[in-house]
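The complex appears here without one of its protein chains, the remainder shown in place.
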Amino acid sequence: DRIGLPEAILGEGKKTETFVKIMKKMAKRKGRSIGTRVNKEQKQQLQKNKGQLEMEWHEKANIAVLKTEKTKQKEEGKVGVICAGTADLPIAEEAKVTAELLGCKVYNAYDVGVAGIHRILPVLKKYNEENIQVLVVAAGRDGSLPPVVAGMTDIPVIGLPVSTGYGAGGNGEAALLSMLQSCSLLTVVNIDAGFTAGAMAAKIAKT
Amino acid sequence: DRIGLPEAILGEGKKTETFVKIMKKMAKRKGRSIGTRVNKEQKQQLQKNKGQLEMEWHEKANIAVLKTEKTKQKEEGKVGVICAGTADLPIAEEAKVTAELLGCKVYNAYDVGVAGIHRILPVLKKYNEENIQVLVVAAGRDGSLPPVVAGMTDIPVIGLPVSTGYGAGGNGEAALLSMLQSCSLLTVVNIDAGFTAGAMAAKIAKT
Amino acid sequence: DRIGLPEAILGEGKKTETFVKIMKKMAKRKGRSIGTRVNKEQKQQLQKNKGQLEMEWHEKANIAVLKTEKTKQKEEGKVGVICAGTADLPIAEEAKVTAELLGCKVYNAYDVGVAGIHRILPVLKKYNEENIQVLVVAAGRDGSLPPVVAGMTDIPVIGLPVSTGYGAGGNGEAALLSMLQSCSLLTVVNIDAGFTAGAMAAKIAKT
Amino acid sequence: DRIGLPEAILGEGKKTETFVKIMKKMAKRKGRSIGTRVNKEQKQQLQKNKGQLEMEWHEKANIAVLKTEKTKQKEEGKVGVICAGTADLPIAEEAKVTAELLGCKVYNAYDVGVAGIHRILPVLKKYNEENIQVLVVAAGRDGSLPPVVAGMTDIPVIGLPVSTGYGAGGNGEAALLSMLQSCSLLTVVNIDAGFTAGAMAAKIAKT
Amino acid sequence: DRIGLPEAILGEGKKTETFVKIMKKMAKRKGRSIGTRVNKEQKQQLQKNKGQLEMEWHEKANIAVLKTEKTKQKEEGKVGVICAGTADLPIAEEAKVTAELLGCKVYNAYDVGVAGIHRILPVLKKYNEENIQVLVVAAGRDGSLPPVVAGMTDIPVIGLPVSTGYGAGGNGEAALLSMLQSCSLLTVVNIDAGFTAGAMAAKIAKT
Amino acid sequence: DRIGLPEAILGEGKKTETFVKIMKKMAKRKGRSIGTRVNKEQKQQLQKNKGQLEMEWHEKANIAVLKTEKTKQKEEGKVGVICAGTADLPIAEEAKVTAELLGCKVYNAYDVGVAGIHRILPVLKKYNEENIQVLVVAAGRDGSLPPVVAGMTDIPVIGLPVSTGYGAGGNGEAALLSMLQSCSLLTVVNIDAGFTAGAMAAKIAKT
Amino acid sequence: DRIGLPEAILGEGKKTETFVKIMKKMAKRKGRSIGTRVNKEQKQQLQKNKGQLEMEWHEKANIAVLKTEKTKQKEEGKVGVICAGTADLPIAEEAKVTAELLGCKVYNAYDVGVAGIHRILPVLKKYNEENIQVLVVAAGRDGSLPPVVAGMTDIPVIGLPVSTGYGAGGNGEAALLSMLQSCSLLTVVNIDAGFTAGAMAAKIAKT
Partner (left out) sequence: DRIGLPEAILGEGKKTETFVKIMKKMAKRKGRSIGTRVNKEQKQQLQKNKGQLEMEWHEKANIAVLKTEKTKQKEEGKVGVICAGTADLPIAEEAKVTAELLGCKVYNAYDVGVAGIHRILPVLKKYNEENIQVLVVAAGRDGSLPPVVAGMTDIPVIGLPVSTGYGAGGNGEAALLSMLQSCSLLTVVNIDAGFTAGAMAAKIAKT
């Protein structure tokens, strides 16, 4: 059945109290709630006040999950997540954890820089053999990794711009625009929208 | 094998002479070349100078195809293309013809406005029954159709902003930004990038 | 008589001391002063230093009112305020409280998301029966709620963009632009201008 | 009953043939169709091919109307349209004709410049006596007229920015932004959106 | 002799230590140094470490002056500074103090709002009688005061946009653009550039 | 008496017929009308239809003047106009002719490039000796001339950005922004606003 | 001696007559003048009116040269110019011809697309062996070629963005921004500034 987004709550910009209340209400109503861009205080209060619910914390992705019980989800669909380095990692992880929570098996390669183009080929070869159905490729600054990857594989690529870089075109703007202008085949999501990228990848992989 | 973009030539911004030369060279080398955003003069010169090659003209999509011979491509993958009305039609058609040229069976619904939300439901129901694997939804001005469609189906949606609208946010800008901000699940392509949307849809449908 | 704005003071960006001084001066001169976007410190100092004046505090709207005495204002004009959820609530409340302070009866519906379009219809039906004369519809991110509501009713709609959303088009920019581009009939106010929306709604309802 | 926008067709950007076809189809289905931003060629072809339908042409507003028969609409609601001079006139007329087509009695004052502030007062005094319920005030360049008018009357004002002015802030951008920032009470529509302003004014006047 | 800017030091963005050092070096070399946009810490350290130099502090303008001795400057040139209210005051004061430090007699009127247009006329009448040679008019949000003033007097007006306002066109952007688009005669300086406006006014008044 | 702008008509964007009508009406009412940014057709029609009025044509400035009779205006105030070269000349001329029409004696130097800084000094020396009271300095592309000139003289400078340059910052944008950011003392007018610069210069020179 | 730009004239935006006059004056004064972005009419008039001067025409680069006599310039400095395809060619040629006119030996490779990364390596290997001292790499749309090239060689790279691409980031904007954000080592020139890139390359190669 449906792979929509109803149970996800954006932590960023919400007061801790409000966030915890919504997370719990959702988890009770739907069996599970997913909190994204969760800050430290929100995480701690969730832990403290979760009551009977079970909580899962994804450190690198800043994602919290509340559940009524341990549910076994059968794995379905295969997704790959690629990024170039340290700065893009939290957003890449947000995409990865989201796709996993939606039931996919997710492969990742996090140290594939454009400089190290030779490092990408064996990764893509393996992904191809594993029949991975869609890739999320994250990149900040000049956003050059997704077009390069898309030019080297036939697996569909979702470009995920990350808000790094300073000066003109900084904060992900150059990355977004150059992905939109890419000569290789890409669709894109908004800057830092790791959740959207991961959820869309899961939807494609499972369709 | 590969579903890349190598054989597509952007007509827009090229001198007619150059365009015709590249189209022919490509068709000879690869068996087929696809010209997009082809203007009248380019079309006529292509027709006149195509020599032994065969030419296909897609009026509403402004796409020209040169081929060495009639090839039978087995249909593979199912794609849906939806737009709201007259203004978005040429770009929607560009997506449709592109996906067809890449071997997909394409369904389309071109008069589904937001105003007529009741018109969308039966279309989506049918697409679901037909096991369509991906939708391209085109929209100009406020770009509100793709989010609405994405909220009503589990088929993955590619948002295709169209350069309509005047004043602030005109020329597809509001459409692009609101698709990037969408609360429903979407990936997007650039403004008027019907070719990219259609090619990506084909790639997803065939993967 | 007049339904102007003379007695409203924007708290944001004013030093606490200055803010309190102006609020008191206004209240004494006009019988009442309204402070908007009032922060905690400003609120506390107002409370402490209000002297003989009476103070009203609207928590969710961050609005403070100073009055010379309890005045009974007869209710005149009916306004509806609609928003989709948690993030838009403070700005929607700013509009609501403003319209009430200007003498209107205000109805509100704060959990009407686009996803839950079925939730909007009964609300609009009731508002119609109640002869509500104008609606304020608040929305952040892609700003899609006001056009949808405007497409479902004949009550005039004022679109109120809210500064939510991150990445391209974030901070209310996509919301504002897509409301300006809306195919449904809307007028708009600036991003986060709950006060303007509420005051204008009151003016329309009372004219 | 309903005062929606269904029967209006934007001429701008449509091929003449398509425009004429839609205008006729609409007029037949609904009894009347309204074409806005109609260019010369579109107007002439409409005249030539209108068949049994009746046509009305509004020169200064570039609006064409096709009707099945002469219908008598009882006048309901009073609207005022104000602008400063020559450059804003076509857009102001678009608003005026629209409101008239929707059944309102429209008053207009087209030579009220900011320079001539003394000229505005008697106009507003008369509008007040006539119980006009809403004003559309059009302005290009610095957009200063609508705030000034709004500061001088209690009739609600819709600001209509016009795409005049060159250099930074030209093409209506400064006008739109300064109306959004106005200290006087205004709602606004998009740049050159005379149709939206007129239709909204009619809706407010008739509610 | 020359009325240049050599002795002015922008405090904003400089480390306190660096600021104090430059202020002292300048004061010793030129007899006087002027620090603008000076924060609290910078002011206190200047006071503490001024040694033999004399210090003048202009609270509302955030301007500090270091001098080798009490100098008598004969007054020359007359400048007027006008603004609408509380929010614009510090920038208006920066202009006023700067013009005074450059030897002008400065008149000011700080509560002349657009709403209170009747309040402007007697001020301008007096300025005219006093033979004031140039006006600085500060305004934030929609920047409508300078055009209005320029339309009511023959004294040349320098428009000074102030970084107030939120949402689209906020932070002085609408004010700057609408002054650049003004139909009345204006020259402008950058947003919050009270120092530039005041220094230019002094230069004009003294030429 | 007054040196306002009432009798000036912007030709750009007006239909020839409308332009000619307004020019004549103004000339009759006020004794003289000034048309700026007048195109060829407008000029020719004005000539043909001027009737009893006298016409003056300023070729390089694209300014037309209609007058009831030859009037002798005594010269009052001295203005200097400086630009770097060919591209800025028409806008510089617009400023020059405007100041002359408002009664000033105008000096000009049109081949003073930044490259030729040695060429500026003797010009400024002469202007100083002639007691010129204000300079208009026009510049496109990087807008570097006005700051350089302002750094070399005590005569007040009005920076006039010109819409030259291509790529990022082209069309006068870089010129305007760098004049607003200038470390030398400048006030500015909008891009290509030669009329405003000239009129303001005349006003300053005559005050 | 000096390798400045004094003798170059931008044709774009100049009236043919003016352009021809300046070209001739310059050629006579300096022995040679270089016209860039020269259109057809300008070229023809130059040919017709060149008198005793000699003319050189560079078709692909739109560059015209007027000379007093055949001069032999000894070749000095080696420059490489690289671009991906048809659309970037005229701008790449502008850079190449400029560097040649300034006395360099220029190597070029015009069909090195990112897709064909294997095509770049042998080119760079050869350039290295030839001791080329600087590369100009032109790219439109997403501007991804210069970073890729810079990542594969130690020869300094000047990025030259080209005004291709449509939609968001089109007209060279994405290309410029992503070059400014590049993780590889690049300096850049403005969009379409082939002349600047070529002249700077020559200067570096000859220093």
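By letter and in written order, the chains are A, B, C, D, E, F and G; residue numbering begins at 1 in each of them.
Simple rule for what comes next: a residue touches a chain if its C-beta (ideal position, glycine included) is under 8 Å from a C-beta of that chain, and two chains touch if they have at least 3 such contacts.
Note that the structure is predicted; figures quoted are calculated from it, not measured.
A.B. asks: Just name the one of F:38, F:53, F:174 or F:193 that touches the chain not displayed here.
C.D. replies: For the chain that is not drawn, the touching residue is F:174.
A.B. asks: Taking the full complex into account, find the residue in G:46, G:158 or G:175 that is in contact with the omitted chain.
C.D. replies: Checking the options G:46, G:158 or G:175, the one contacting the hidden chain is G:158.
A.B. asks: From the listed residues G:23, G:138 or G:200, report the one that touches the chain absent from this view.
C.D. replies: Of these options, the touching residue for the absent chain is G:200.
A.B. asks: Which residue numbers on chain G touch the omitted chain?
C.D. replies: Contact residues on chain G toward the absent chain are 2-5, 133-134, 154-156, 158, 180-181, 183-190, 193, 196-197, 199-200, 203-204, 207.
A.B. asks: Against the chain that's been left off, what residues of chain F make contact? List them.
C.D. replies: Given the touch definition above, chain F has residues 113-115, 117, 141-144, 147-148, 151, 165, 167-170, 173-184 touching the missing chain.
A.B. asks: In the full complex, which residues of chain E touch the absent chain?
C.D. replies: Contact residues on chain E toward the absent chain are 6, 10, 12-14, 18, 22, 161, 163, 172-173, 176, 190-193.
Operating definition for what follows: only the chains that are shown with their structure count from here on.
A.B. asks: Mind listing the chains that sit against chain E and also against chain F?
C.D. replies: Chains that touch both chain E and chain F, as defined above, are D.
A.B. asks: With residue numbering as the guide, point to the option in A-B, B-G or A-C that repeats E-F in over half of the contact pairs.
C.D. replies: Equivalent chain pair to E-F in A-B, B-G or A-C: A-B.
A.B. asks: Measuring from the mean C-alpha position of chain D to the mean C-alpha position of chain G, what distance in angstrom results?
C.D. replies: The answer is 51 Å.
A.B. asks: Could you check chain C for residues that touch two or more other chains and list them?
C.D. replies: 115, 167-169, 173, 176, 180-181, 183-184, 190, 193
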